[in-house]
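Left out: one protein chain. Kept in place: all the others.
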Amino acid sequence: MRYIPNSPEERTEMLHQIGLRSAEELFDSIPKELLLSRNLDTPAALSEIELLAGFEQLATRNPGARRTSFLGAGAYQHYIPTIVDHIISRSEFFTAYTPYQPEISQGTLQAIFEFQTLVCQLTGMEVANASMYDGSTALAEAVLMAERVTKRSKIVACGAIHPEYLDVIDTYVQHAGIELVHAEADPVTGQTPENIAELLDDKTAALVVQSPNFFGCIEDVAALAEKAHAVGALMVVGVTEAISLGLLKSPGACGADIVIAEGQSFGVPLSFGGPYVGLFATREKYARQIPGRLVGEAYDKQGRRGFVLTLATREQHIRREKATSNICTNEGLIALASTVYLETMGRRGLQEVAAQCAQKTAYAAQRIAKLEGFSVRYTAPRFNEFVVTTPVNAKEQLSRLASERNITGGLALSRYFKDRPNDILVCVTELNSRGDIDSLVDGLQSASQS
Amino acid sequence: MRYIPNSPEERTEMLHQIGLRSAEELFDSIPKELLLSRNLDTPAALSEIELLAGFEQLATRNPGARRTSFLGAGAYQHYIPTIVDHIISRSEFFTAYTPYQPEISQGTLQAIFEFQTLVCQLTGMEVANASMYDGSTALAEAVLMAERVTKRSKIVACGAIHPEYLDVIDTYVQHAGIELVHAEADPVTGQTPENIAELLDDKTAALVVQSPNFFGCIEDVAALAEKAHAVGALMVVGVTEAISLGLLKSPGACGADIVIAEGQSFGVPLSFGGPYVGLFATREKYARQIPGRLVGEAYDKQGRRGFVLTLATREQHIRREKATSNICTNEGLIALASTVYLETMGRRGLQEVAAQCAQKTAYAAQRIAKLEGFSVRYTAPRFNEFVVTTPVNAKEQLSRLASERNITGGLALSRYFKDRPNDILVCVTELNSRGDIDSLVDGLQSASQS
Amino acid sequence: MKSNITKVTTHINPNEALIFERSQSGRVGYRLPPLDVDEQPIEAIVPAQFLRDDDLEGVPEVSEVDVIRHFVRMSTWNYSIDQGMYPLGSCTMKYNSRLNEKVARIAGFAGLHPLSEDAEAQGALEVIYQLQEHLAEITGLPGVSLQPAAGAHGEMTGVMIIRAYIDARDGAEGSSKRRTMLIPDSAHGTNPASAHLSGFSVKTIKSTPEGLTDLKHLRELCAHGDVAGLMLTNPNTLGLFEKNIQEICKIVHDAGGLVYMDGANMNALVGVARPGDMGVDVIHLNLHKTFSTPHGGGGPGCGPCCCTNELEPFLPVPRIVAVSTGSVSDRVDSRYKLDFDYPQSIGRVKAFFGNYGMMLRALAYIQTHGYDGLREATEAAVLNARYIAHGLTTDYDKPFDASPMHEVVFTDKRQSRKGVHTLDIAKRLIDYGFHPMTIYFPLIVQGAMLIEPTESVGRQELDQFIEAMRSIAHEAVEEPELVLNAPHTTRIGRLDEAAAARKPVLRWKLAAKAGAA
Partner (left out) sequence: MKSNITKVTTHINPNEALIFERSQSGRVGYRLPPLDVDEQPIEAIVPAQFLRDDDLEGVPEVSEVDVIRHFVRMSTWNYSIDQGMYPLGSCTMKYNSRLNEKVARIAGFAGLHPLSEDAEAQGALEVIYQLQEHLAEITGLPGVSLQPAAGAHGEMTGVMIIRAYIDARDGAEGSSKRRTMLIPDSAHGTNPASAHLSGFSVKTIKSTPEGLTDLKHLRELCAHGDVAGLMLTNPNTLGLFEKNIQEICKIVHDAGGLVYMDGANMNALVGVARPGDMGVDVIHLNLHKTFSTPHGGGGPGCGPCCCTNELEPFLPVPRIVAVSTGSVSDRVDSRYKLDFDYPQSIGRVKAFFGNYGMMLRALAYIQTHGYDGLREATEAAVLNARYIAHGLTTDYDKPFDASPMHEVVFTDKRQSRKGVHTLDIAKRLIDYGFHPMTIYFPLIVQGAMLIEPTESVGRQELDQFIEAMRSIAHEAVEEPELVLNAPHTTRIGRLDEAAAARKPVLRWKLAAKAGAA
């Protein structure tokens, strides 16, 4: 086996050296009856040539990967600068462990420190952690943290949160004695309903909102935060399309107490849903309640600056069942990819890419709105997603777009909302050219006519 | 421009700091009338997205790259272990210069030392250099070196040398006062004709042979070397299919004085003909006549071993017009790729890949020989190439194979030999499965029948 | 002689600043295609009140070259598997193959959106399905979900499954009495933390002097009818196989509980023994350990959960299933599908389907090894650990006599008499060119040094490691200062972690710029 340095001969010599006669003896402490007396029923070894051919073959059976796409809904196609993959492919980064030994892990540690800083800058918050599994689990952990901070047990979630995120929160809180209240989005504006305040009370730990929300509508986070704070609850803001942070007022500036985001848009391939990276930021005063790892500045005896994992007393390996979270391995390499992305795009690039998304989306929405029989839902302002109500069944419409124009036109909302058979969630990014958009518009029109 | 760190503002400040008012003043030493007063008529700047799309588009117009292929003739498709590209893509290797400063170039230097050693081992020679541009120029330089060593001026070249290599020799020797004599291959054996000795005389600097030769025939190098040595000439052996060295007796063991090879088969992509890498090896006594760079062992004051560029007095930067060659930049990174390839495949892998090529080629030749109307030319033993005479025009046959079966069936020898319209040079490697070969055989048959 | 080297202050590699300190207004590292639709005033799209008003101040402005140099320089401050042995016990730092990286980057996978219709993603679903099948075979536990993103996430999932199962079995009332999760004192911290997340309270089982689960204590703890389950690591975190595993499972089962196995140490067992055969009900695996997906400086991981048929209905949704035989199976475009129809499921633990890229790599690992290679890896890993155990016994104290499996634990008892502790030994190892072992874990061993070489190390390097450790043992006696002040060869020395935690600086701030180095 070419990944195992020691040859069979060497291994035999080593066995003898330590006084064993055969490899079987290595497993003497396992009761005989538990030893597997047959080969595993897994495939025989493949060469690189065969293996790659096999995977390439499987990949051809994912036609979805080859289409012009307007599918977003929590995972977005954006331009990824070539250097991102080059940097994260350096052995020194991708084959290192969690930086437990700071003297020989400063590369990783300094990069995480930069990641934490960038997350703070973009979200407008004071502190951020070294990453969570993804946006959905980060949001669930935010809810748990709100409960810890406020010692209250009710969570009010605005309805236009990504349905899968809501599911994850549901799972996480099911044994935590937390009451989860959903409020449906306003059918006209698409935002959190005006009367949300009625659900808030002095048991409320947090008001949770996603902005831009699942339907692409920008929420009035500042107004919501005021309402949450009025009852002493925390304002928790989730962002699934992190690129929006380049254009929209930061949640921090709107008064958020905890901000989480899915960082996939920052240089991470779609990769059928993962690995992505959860961003998690909050106020400085809650730093010791944060889940997950934190990197902080430190100095050696000679006064040289370095970085270390810090505030470890929050964590499972010290606090065990009293830890702020059970998270251990996080999304280090993906956080690094995001860091490289953010630094490469930089201040002006992040602004431009966000602006392009907004402009192209406005163009697309305006064109589609003019189509006979189509309407673009909701009055709220939007960033790069919007809901289209089509005159015919959305799934059929989408499958004709796919087969006739090689376009993935968006998400049929019926995937999550059985009562919305004619709605499509359309997402436009800087990667969709005007030609792509025009082709989508033409395709929608003709698919609905014939 | 994102590759230029200093922003326009910074550049303006720097200009002022050194006492200039504008960028134009940087070019004050160029006469006004020579300054380009217009923009270059080259394309406007493209983003990564646009640029990649453009090249991907161009790449689709190379259908030749997507076929099952039996095309060899000096450039071979072989399996390349994945790690080769990973290693040569490390910044430390691919963005370093020629190792002029040994203290901070030991990575490159030690790798070249290993390359030189591997080339010696495979060719059976005593010393090897750090690489030449490719096989063809290496062969031309070998001829020039033979002239320097022997101080004789006639070169006898066996006819079945790659025609492009012969062309390159022609170009290189045209002003060197060298007489180049070609001897056609024997029409029956495909090897150097028996009576080659008649062309050799006391003016002959070298007998040059390629083995396996252009028609795939293995030459009797030992016998040829004896003849060359009998008149005091050097035996120069060229190898275009370096994989053959894993199976065939080394040129050194056959008595060669200079051995060159094209190293492309050792882990280097076809890449439309380059960059490849020339291997160059000879006897120790001729070390000071070698063209190109040499790396040797050296020690520092504390006795630590390191490696340096050595015997520089042969080279152009010291000897100028009296140098052993004008070569300066060679094929460092490709030599590194070959080194990684050879070490990864290792002793047993090199044997196995060569054996597989020979076995599959034998299978293919035997099947084709049985086809009605087809014959496999030449009686000499072969490694992984052979000439097929087809009942119909070779080019037509090949274009039908391409369009009907998506197979590149080989090289129409008419490309080089106008008088051989019906001959195809077929190459089989470890990458051609039995299924591929069977499909080629079926395709040849049916293309010739209809 | 080297006294003046400190004059070398501007060395750019060791001194690479934070990117924020390098930022220069006006630099750019990107270029986008020009906007190709008519530009509207941005306020016409998004009302001004919702627009950012800080102009992203503080976000760096650097060129592409700056970024490359920044990260390449920083990378040189890291140790990595590719540079040598990385013997972190419990972490299984094995070779991360390039082939697997290549597989994960195939455009047809890397470019696939998770919400693609099933028919558009059959290849991707088949990968998941195949991997599920292989992991079921390897663990002997047929129900598999690949959704959890890491080991701890898998633990949470598994424990929630136990909870859901008991809820269903005993009813809300009955279940409410079973809120105790038993966890050995040697367990990893994620175990109790995960148990807590599912609403369990933790009771700790003692280890015997032999380093195994104390059966007597276990029986006692099981006597009260409140036990929902046991979370056991096997081989345990001391590297010892729990040879009473069958008995242990029986005790727990008899007490109405279920057995969760922390599979972090599966590298000792793959192809040799199967948790399912031992009586384990549910397990998590760490694909980023046993199946070689890269640790990446702290993730991503993938922590699949495998369980018995009985527990399968409780696995997270969606499940990835093969459409059963019959006419449908012939239609290649819909052999595999997402199945949400598991009403007893604990629910979703993560958006989409988990860390898919890791699944591709793990499947490639399994295919590359083949069944024989998988066993060979296990044998080689255990042999390497035993070889080290053998090589170090004369110089270090081993807290337990039993032969270790894939990792071996030592204590600093002998060295600490001279004032040299595990931390010092670890730091000194750095000077010898090795990454230290895991230290101070498991907690029950004084000054624990947990060494796991994995199969990815050759004999020569093992010998060098043993030599280094023995040399440090001698230094600890003869020149303790040398060890106490280590490392000497790194860019920075030991950092003052206490000070860092007291007044944490967790981010760079704009104001700090002027003051920074």
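Chains here go by letter, A, B and C, matching the order in which they are written, and residues are numbered from 1 within each.
We adopt the following convention: a contact is a pair of C-beta atoms (placed from the backbone, for glycine too) under 8 Å apart; a residue touches a chain by one contact, two chains touch by 3 or more.
Computed from a predicted model, the values in this text were never measured in an experiment.
> Of the chains that are displayed, which are in contact with the missing one across the whole complex?
A, B, C
> Hey, which of B:35, B:188 or B:369 is the one touching the hidden chain?
Going through B:35, B:188 or B:369 one by one, B:35 is the residue touching the chain not shown.
> By the contact definition given up top, give the residues of chain A that touch the hidden chain.
Those residues of chain A that touch the unshown chain are 2-10, 45-50, 82-83, 86, 91.
> Please give every residue of chain C in contact with the chain that is not shown.
The missing chain touches chain C at positions 2, 4-5, 7-8, 10-15, 22, 24, 27, 63-66, 68-69, 72-73, 76, 80, 82-85, 95, 97-98, 431-434, 456, 458-461, 464, 467-468, 471, 475, 479, 482, 488-489.
Throughout what follows, only the chains that are shown with their structure count from here on.
> By raw count of C-beta pairs in contact, what's the busiest chain pair here?
That would be the chain pair A-C.
> Rounded to the nearest whole Å, what is the centre-to-centre distance of chain B and chain C, using the mean of the C-alpha atoms as each centre?
46
> Between chain A and chain C, what is the gap in Å from one C-alpha centre to the other?
19
> Approximately how many whole Å separate the CA-defined centres of chain A and chain B?
48
> At least two other chains touched by the same residue of chain B: list those residues.
As it turns out, chain B has residues touching two or more other chains at 48-49, 82, 86, 91.
> Mind pulling the chain C residues that touch 2 or more other chains?
Within chain C, residues 27-30, 32-33, 61-62, 64, 68, 72, 97, 99, 101-102 contact more than one other chain.
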